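Note that one protein chain of the assembly has been removed; the remaining protein chains are unaltered in position.
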Amino acid sequence: MDLTDAGNWVFLVMAVVITAAGLYTVTTRNVVHAALALVTAMATAAAIVIMLGGEFVGWVIVLVYIGAVIVLFLFGIMITRAQVGRAPSLDHGGNVRFMAAAAAGLMFAAITYAVVELFGDATLPAEGVVRTADIADSMFTRFVIPFEAVSFVLLAALIGGIVLARRDEQ
Amino acid sequence: MVTMLSSAAGTLVAAEEVALSDGGALAQYAWLMVVLPFVAALVITLYGKKTPKGGAYIAVASVAFVLVYGLVLLISHWANPITHTENFNIATVGQFDIEWGVVVDGLSIMMYFVVGAISTASFVYAVSYMEGDVRETAFWASFSLFAGAMLVLVSSANILQLIVGWELVGVASYLLIGHYWEQHENSSAAIKAFLVNKTADVGLVIGALIPALIVGSFRFHDILGAAVEGNPGIVKYGFIIGLLLFIGAMGKSAQFPFHVWLPDAMAGPTPVSALMHAATMVTAGVYLLGRMFPFYNSVAIDVLPIVMWIGGITMFIAGLLAIVQDDIKRVLAYSTVSQLGYMTAAMGAGAYTAGLFHLFTHAFFKSLLFLGAGSVIHAVHSNYMSDMGGLRKYMPTTFWTFGIGSLALAGFPLLAGFFSKDEILASLNYASSHGTPSATYVMWIGIVTAFVTAFYMARAVFLTFFGEYKGDPAHEPHESPAVMTVPLQALAVGAIVAGYFNVPGIFTPFTDWLSGREFAPGDHHPESFDVFVLIAGTLAGLAGIAIGYNFFFADGESQKARDSRFRLPKPIHTLLVNKYYIDDLYMLIVEFIRRPLANAANWLNGLIDAVVSGTGILTASIGRFVYEGLDQRGIDASINAIGGGTGEAGAALRYLQTGKVQQYAAALFFGVLALVAAFFVWTSI
Partner (left out) sequence: MTIAQFAILGGLLFSIGVYGVLVRRNAVLVLLSVELMMTAVNINLVAFGRYFDNIAGQIFSLFVIAVAAAEVGIGLAIVLLIFRNRASANVDELDLLRW
């Protein structure tokens, strides 16, 4: 990593933060803390994405993920009466943990290996900020079909959610 | 008168060559006669049980057709002599053609007529006689088969076909003699007939093969042609061939020493005896001699004296045996043997026409006598003359037809037998002064036999129809139905009339008929009566009748009284009753051969059995091994293992399904990792 580049320093800081947040999310015994750590992770992710030139995507992350999804999570936590505060054990025992760690570790190794093999020291292009207008153009011309499909998915999810969460009439 | 007497002896001339025609469509379709009885036999076999009287009418129809066709052929032949041969090639083996031929010439036409006439009479008679029989359908099928086989024999154009017909009549004879096989002696009689014939057939077959090999063909036309032209091979072996063929003829025509089967063959139903063992089958031997006559006359002329003597011996010894028989059918059987001896002797004396003329007339009166005997037996329910007597009161039609037949047989003047027997004696006389001096002795034997013949027939007639009825007085015999008496009357007409077809010097169409063939043999037939023979023969016959009357006729007298008057010296009587012990001699020979043969056959059989059972045991053990070892333990076990294994695997693997989604996810991730690793490895190789 070229440390003369200021971007790299920023990247490094954000990487550390997001990693820590992620780790905290998956290890803490406090459910609400986990959700909030995820908020942190997502915020950092948004920052990273903005750094990569995806300004629109970054703000959508903040809006949708943090604004809606995490809130939804918090509602879910509330309704399922998860123990607020420390819960005795939210995780599986030792065996499972080891196996999961192994899976995760191996996956990381595989990905890293693949990336390094393929891309090595390839650098990102210097100019890369994407204009929202371009996104809009692309979305509604070239990617209009996936757009419509996703609209369907959202509709289905909406209706499904309502149907599922309805109380049965006794 | 004197000139007539003196010229009598020297006026035997050879038959003229006649102009032969083809015969047209009538001759072309003559094969229908041969085929139709076989068709009838087949139809009866398949459908006989469903038709009335077991198919009798079908059989009668087929032989009636043969009669009509034969008669038409005869009349055409009389007008215009026919000689026509159809040959049909079946196969070719090496140099030999196996053919089927139908000959239409004088000899064959005469035989067609005889077969047709006597068959029709016997068949019609049998419709009533065999009614209600235990095996009616089988009888009619066999009887039709016989008719067809006999026609095959007399129509054969090649000697191989003749042998086929010969054997087929033997088969039919076996089936019919053994018709009532429930009694052991009947089936034994059938076997005896078959075996004696078969023994003689050795001669026939070898005698047929030798000329065929020399000439290269089985056809009569070729063989006879080779003989007449003097083919050196045929000339060299002519004697042997002639002798062997005659041995075959001896078997079928019951000449000494092959005569033993004919009396026992009386075990069959009477219509069978009438047709087969009087008129047709037994005459096959004489027919063969007739067919091969050009052969005998040219290259085998030295065999003829042997033929004559055998005929002479046979006629005499058989005649004597007829005197002591109580069974009326046996009397007739021995009479048949005796008359066949006459025919054979005639052929042996070179009298082609006389021998065959006697065949012709004998067919009529002998079958008449047999059918009459059947009628009597039917009424009295016994074969034995000691159970009969006085039947002329109860059965008049049978009586006078039987009487006519007996008189014809005895040679009573102006009946059929008179003419034919006289011609034979005349021919013998002629032969004795023309190259065969020993013929004189045979002629005298013939005259004495004429006496004996008349004597035993008189005895038979008087014992049966005169005197007291010796059967059960409660069951009076009655005349047979019309279906049985009409054939008797028809045959009686034949017995009277048949003789007039060959009156020497006056009216001889029969001679012309017979000479209408290829290679017409020059035989000797009298131009006019041989007076000496005529008188001697007639006297002998009348003497026989008279002496028979003396001994056996007595209205109102008991059998005992009659028996006491006629008594042969004891040793002679014993000899005759035991048939000269010939049968016992044969049985001795047979036993001598039989025992070692039977033992050898038994040993061989045991060997074969051992092999077969060994194979069976081996196969069974192989089967067991394959079943238990391979199938049960091998294949089944492996299949069961697969099934069981699958079950076990399933039982083990199901624990993977814990229902816990996280574990599934874990498996998923690990799987992906494995794939990735594999991919890496694969791309780096």
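Residue numbering begins at 1 within each chain, and the chains themselves are lettered A and B in the order written.
The rule we apply is simple: a contact is a pair of C-beta atoms (placed from the backbone, for glycine too) under 8 Å apart; a residue touches a chain by one contact, two chains touch by 3 or more.
What you are looking at is a predicted structure, and each value in this text was computed from that prediction instead of being measured.
Enquirer: Given the contact rule set out at the top, which of the displayed chains would the hidden chain touch in the full complex?
Expert: Per the touch rule above, the missing chain touches A, B.
Enquirer: From the listed residues B:V72, B:I98 or B:A665, report the one that touches the chain absent from this view.
Expert: In the complete complex, the chain left out is touched by residue B:A665.
Enquirer: In terms of residues, what is the contact footprint of the unshown chain on chain B?
Expert: 654-655, 657-662, 665-666, 669
Enquirer: On chain A, where is the contact patch with the chain that was removed from view?
Expert: Chain A touches the chain not shown through residues 1, 5, 7-8, 11, 15, 18-19, 22-23, 25-26, 31, 34-35, 38, 41-42, 45, 48-49, 52-54, 56-57, 60-61, 64-65, 68-69, 72-73, 75-77, 79-82, 87, 89-92, 96-97, 99-101, 103-105, 107-108, 111-112, 115-116, 119-125, 128, 130, 134-135, 138-139, 143, 146-147, 150, 153-154, 156-158, 160-161, 164-165.
By definition in this document, only the chains that are shown with their structure count from here on.
Enquirer: In whole angstrom, what separates the CA-based centres of chain A and chain B?
Expert: That gives a centre separation of 118 Å.
Enquirer: Would you pull the chain A residues touching chain B in the complex into a rising list?
Expert: Residues 92, 96, 99-100, 103, 106-107, 110, 113-114 of chain A touch chain B in their complex.
Enquirer: Tell me, which parts of chain B touch chain A in their complex?
Expert: Against chain A, the touching part of chain B is residues 662, 666, 669-670, 672-673, 676-677, 680.
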